[in-house]
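Yeah, one chain of the complex is gone here, protein chain that is, but the others are all in their spots.
== chain A ==
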């Protein structure tokens, strides 16, 4: 049996502790309220100089690494902004998302095409074209393929035209009599369109090849076959220079190997190509999207990011100024 003394102390302690808990609770509650718009206001987002909102981007898988790198830095700098990006291929992005008004930007590794312009116009989507960077489309063979170091544009066309050479010795007599195995970009890809435009023109692209959107698949295919040939954007080769051999391209002035230098100096023709992003003018009316577009154009000359991290050729100061002017005009038009 507990003594009455014990019971008394226990009672007092209990009462005291109850009071203490209630007091602490009241204090706690007073400091722990929020308003009905949710959130504790820690991240802000409603402040005057804080911009916030979603940014939706789709399009080319070639521009994807560049754009997502810029987005990563932008998202870190502006905690209120919620950017997302999908890698859909240039054409897929235009026809499924951008020209139906569902995305704010569309990346493309070739200029917008007439039927896409028409679709955008039908849906009342206006846009401007911004140059994001320059890419050197790279033709690769197996590192063990000692017989070939460079190809002329005509030889390249023979390999990839719609009625292509079947064996290497059909392309050049000293090449071995072995079958050519082709790995290339799928027809939803801007890389495919650009390759046709630069090399094949009206001859058309062969359908006798392994088509894919993934550079990795092309690289694996070529790396596993001494008589294979493939092409893709420069970034993959830049990050894995030992895995594959890049061919020099002879456009009449002797073979030129792809590199950041030859692409920016304009020697690497005809396969160096501009990469684009298309912001919708209506979206630029929103402050956070306009700010992102400005940020992106600023970053196009950032060598560490564009060349070092991603592997494309940064824009020149001159190009950047032009793009910025174009962008500011569009923003002014949108924001009135």
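Note that in this section a contact is a pair of C-beta atoms (placed from the backbone, for glycine too) under 8 Å apart; a residue touches a chain by one contact, two chains touch by 3 or more; residues count from 1.
Just so we're on the same page, contacts and distances are computed from a predicted model.
Chosen from "Phosphate transport system permease protein PstA", "Electron transfer flavoprotein subunit beta", "homoserine dehydrogenase" or "A-type ATP synthase subunit D", the protein name that UniProt gives for the omitted chain reads "Phosphate transport system permease protein PstA". Touching the missing chain, out of A:91, A:190, A:274 or A:311, is residue A:311. Within the whole complex, the absent chain has one touching residue among A:54, A:143, A:204 or A:254, and that is A:54.
Residues 28-29, 32-36, 38, 40, 54, 56, 58, 61, 64-65, 68-69, 71-72, 75, 82-88, 96-97, 102, 213-216, 235-236, 238-240, 309-311 are the ones on chain A that touch the missing chain.
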